[in-house]
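Every protein chain except one is present and positioned as in the full complex.
Letters A and B mark the chains as written, and numbering starts fresh at 1 in each.
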Amino acid sequence: MRKFLKLGAAALALTMVSGGMAQAQEKLSIYHWFEYIPQELLDKFSEETGIEVTMDTFDSNEAMLANLKAGSLGSYDVAVPGDYMVEIMINEGMLDTFESSELSNFGNIQPQWVDVPFDPGRKHSIPYQWGSTSFSVNRDDFGGDINTTSILFDPPADLQGKINMLDSQGEVLTMASLHLGIPQCSQDREQLKALDELLQGAKPHWASFNSDGAKDVLVSGDAAVGMIWNGFSAKARAEGANIEYAYPKEGYLVWMDNVVLLKDAPNRANALKFMDFLLEPENAAAVTNYARYTAGVNGVDEFLDPELKTSPEQSPPADAPAGVFVAVCDEATQSVYDSIWTRLKK
Amino acid sequence: MAAKAHDIRRYPAFLWITLLCLFVLYGPLIIVMIYSFNDSVSITRWGGFSLRWYEDVFFGPEAAKFKAAAWNSLSIAVMAATSATMIATCAAIAMIRGGSFRGKSMTFALISLPLMVPEIVTAVATLIFFSAISFTRGYFSIVMAHIVFCIPFAYLPISARLQGIEATYEQAAQDLYASRSQAFWQVLMPLMMPGIISGFLLAFIISLDDFIITNFVKGAGIETLPTAIFGSVKQGIKPNIMALSTLMLMVSIFFVTVSYFAGKSGAKTER
Partner (left out) sequence: MAGGPAAGGGASSSTFAGIRHWLLLPSWLVIGFFLLLPVLLMLVYSFLTKDFRGGVIWEFSLAAYDQFIFDRGLFGDEPPTIEWIYIQIFWRSIWQALLATILCLVIGFPTAYFIATRPQNTRMLWLFLITVPYWVNLLIRTVSMKFLIRDNGPLNEWFLAAGLLDSPIRMINTDFAVQLGLFYSYLPFMVLPIYASVERYNFALSEAAADLYADRWTALRLVVIPAVSPGIIAGCILVFVPSLGAFLAPDLLGGAKNFMIGSLIEEQFKGNAGNWPFGAAASMILLTMVLIVLMIYARQQARGEREGR
């Protein structure tokens, strides 16, 4: 019987050793949105550099921040937060800096995306993709005018109870502010109360809060309306959902996701290699073809799927307003928005 | 048995409820199994029989992820179950063969604590603990958490078995001038072995099954099969997940069947 225990001890030792050995190889650890980068592109990066890539995924900017603050900072090299979240992370001191000279492809970044308000001069981040957030409506269920945020917040009877919202505080609250026509980061009590009341009144009409299932609920027909990102909606349409992406007259959101260099990154050099790799037009185009958003890199056109140019999710009608970025509020104002969200979710 | 006794014992409706019970238990699993052979990309329309999703599990774009997750799940389960079984065996011997001592019921409460604390609470507490000591969560944190909740599952069958073994065996051995360690390794251990094996298997399965605690304590880039499947399923149930589920189902059923028949033949030889 001693044999049994010895065997167990040997197995234990073996697994620990093999776990330790794997660490000798060059590594890169990515914290990324779900379904946002094709596996082939990661394989290509590994092939070119010999760096082994591991990737975890998140489904909202806020969840990513929460997990990093829960002790995961120091175990990831790069993450892909949206614009306003980059600013928050800089304020929280969670990002490392790099010089533009450290990236040989830095010059590929489109000029309008270099001096961005959330990271002036791009000291912590590079552009990944940009797109818009609005909602899509299943045309089998509803034939009327969809270019209004009333579809989400004051839905017609046909659509009540069939709406999926993104589980994302920044985007939902900003969309609701657009519906009411109040500014972001408002400190006016009446406006904030109205915002709270609007959301409480709309909640009974919503079937679920789901970001990672936002595409699936539209494809499977579980929801007739889904708040969604433009590229994800294009993918849902490609998978057979008869949906139309809305450009509400009250406004909609635009955003840019960015690859950031995290503080205490265990493989800083590899992280920079990866960022450089993503600024290569061919690779940026591969992401765009997969995720159906828009790259912020020069020279991608020749590699793009021609279908993208005519995609309705990429071509707002002429009379549609310009999209709005989510704003970052100061902490006191933010805490009111936080409690509006908490009250909505509970 | 007298006819009347038969009568009072039997409730014909109970057969139907039992069958309903089995139907509910197996229905969803069988449906998933059937649809995993569906050729169609749309998961609800039947498009003919095909093995393409099984091919997808092993060679598709996500194959590397699932392979790594499966390896993590297995190695974690082996380590956690082995450690938990060793710890539980020691504890069972001390509790059943250690006489009575102060703090015995406290010790028993401590050993069963992982069973009493709801999983989500264990998960939160462990997350807070690792964060408070600034320990980078990863492979090791999962293994430690799994060892803890596997201990009572390993302990129960081992202690039950040990209770059924009369102390006269080791005493007789010691009377015959066997040292205490000889009495242990050559007499008690072989008798305890069935309990130890079922304790190990129970701990092993429980570790493989765990989702909540793993989800909280896993670190960067480490997935087990349940967390990997959960991540995929959140985006919608895809046919390759059904194929993967069916494979895991087969593995579980294989394990249970083997242990069932092993237990059966073991019981026979003992009687």
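To be clear about the criterion, a residue touches a chain if its C-beta (ideal position, glycine included) is under 8 Å from a C-beta of that chain, and two chains touch if they have at least 3 such contacts.
Given the structure is predicted, the values throughout are model-derived calculations rather than measurements.
In the entire assembly, the chain absent from the figure touches the shown chains A, B. Touching the chain that is not shown, out of A:221, A:266 or A:312: A:221 (per the contact rule at the top).
Note that of A:114, A:182 or A:207, the residue touching the chain absent from this view is A:207.
Touch with the chain omitted from the figure is made, among B:39, B:62 or B:119, by B:119. The set of chain A residues touching the chain not shown comprises 60, 62-63, 65-70, 92, 167-169, 189, 192-193, 196, 206-210, 220-222, 331, 334, 336, 339-343, 345-346. The chain not displayed touches chain B at residues 2, 4-5, 7-11, 13-15, 17-18, 20-22, 24-29, 31-32, 35, 43-44, 86-88, 90-101, 104-105, 107-108, 110-111, 113-114, 116-122, 124-129, 131-132, 144-145, 147-148, 151, 155-157, 159-160, 162-163, 166-167, 170-171, 174, 180, 183-184, 205, 208-209, 211-212, 215-216, 225-226, 229-230, 233, 237, 241-242, 245, 248-249, 252-253, 255-256, 260, 264.
The rule we apply is simple: only the chains that are shown with their structure count from here on.
Chain B has its Cα centroid 37 Å from the Cα centroid of chain A. By the touch criterion stated above, chain B contacts chain A in their complex at residues 42, 44, 61-62, 64, 75, 78-79, 82-83, 85-86, 127, 130-131, 134-139, 185, 189-190, 193, 196, 219-223, 231, 234-236.
Listed in rising order, the residues of chain A touching chain B in the complex are 1-2, 4-5, 8-9, 11-12, 15-16, 19, 29, 31, 34-35, 38-40, 54-57, 59, 70-72, 74-76, 210, 212-213, 215-217, 219-220, 240.
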